[in-house]
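With one protein chain held back, the other chains of the complex are shown just where they sit.
Then we have chain A:
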Amino acid sequence: MSFLELKDLQVHFPTDDGLVKSVDGLSFALERGKTLGIVGESGSGKSVTSLGILGLHKGGRAKLGGEIWLDGEELVGASAEHVRTLRGKKMAMIFQDPLSAMHPFYTVGSQIIEAYRIHNDVSKKVARKHAIDMLGRVGIPQPDRRVDSYPHEFSGGMRQRAMIAMALSCDPELLIADEPTTALDVTVQAQILDLMRDLQRDFNAALIIITHDLGVVAELADDILVMYGGKCIEYGTAEDIFERPEHPYTWGLLGSMPRLDRDRTERLLPIKGSPPSLINVPAGCAFHPRCTFEDRTGGKASTEVPQLVETEGGHLVRCHLPRDTRRSIWETEIKPSLEAS
């Protein structure tokens, strides 16, 4: 069994308007030392998945189903107290906005020390030394002085570094980064991405990086999972997704994105419409109202939910189009249109 394995995970929220199926049958596996990128638009269920793994839905309104296996332990059925002992030590999270994820009343150092001392029976002095070490490792200058600073005294990039230090302080084996660089400027983003790559190598952790930016996942991820309407619609290695994508939604994402590494195209090729409401997910394939190739499925798109099927060597696609049709559409229609005109 893999280090982390999700089997048919469901996270549903009952609301007055109906049942919101934020995550609806998600399965994947991740090994230590590997990076998984989860890509999707807002409301696709990517953040809800990560909170589910960390057990942060426990005690809330969410209804969880399926299984989450972390290093041989099942987490969906485990008690909140037990998951709490794993959080920080076994798994940790880097949030998008470090300013709201840190407590403004306490110094950065004391927040790292607190987390470290919960999981390790050490004196304050030892923990403080550890906090200084961690701040140094993530590239904060003069860590012995900055350890006593408050979050507001840090710049955005420094705060994100401090949060990474906090997440790594107990040497977690699973690290989930939810939009870790979205709030940052592009030069600082590059620094943080470098840092995460280096740290992952040093710590040999399993890393899940959640983002809407295909550029960021292309920089870091070994495998990529594309989510739409609470489901995985395509899964494969980074090369699979960028070189031989097979789902029309993935094509749409690639066409929507202006690219600096290629000549400028005359027009962007957006996906029509907008992401679905999770209360009224379209019947059949959730993507079919926005899909350009819906008419080639023989009417199945609006009636039948497609299954996630392996097309080749671990590359999974959830689409009604026959495999050969998908391949020929990609090669003859989509790929040429993405290259400069």
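Things worth noting here:
The rule is short, and it goes like this: a residue touches a chain if its C-beta (ideal position, glycine included) is under 8 Å from a C-beta of that chain, and two chains touch if they have at least 3 such contacts; residues count from 1.
Everything that follows uses one rule, which is that contacts and distances are computed from a predicted model.
Missing chain, UniProt name from the options "Na+/H+ antiporter subunit C", "ABC transporter domain-containing protein", "Phosphoribosylformylglycinamidine synthase subunit PurS" or "Nitrate reductase catalytic subunit": "ABC transporter domain-containing protein".
The missing chain, though absent from the display, is touched by one residue of A:H119, A:H212, A:R244 or A:K300; that residue is A:H212.
Only one residue in the set A:Q10, A:S110 or A:Q189 touches the chain that does not appear here, and it is A:Q189.
Touch with the hidden chain on the side of chain A covers residues 41-42, 155-158, 185-191, 193-194, 212-216, 218-219, 221, 238-239, 242-243, 252-261, 264-265, 267-272, 274-275.
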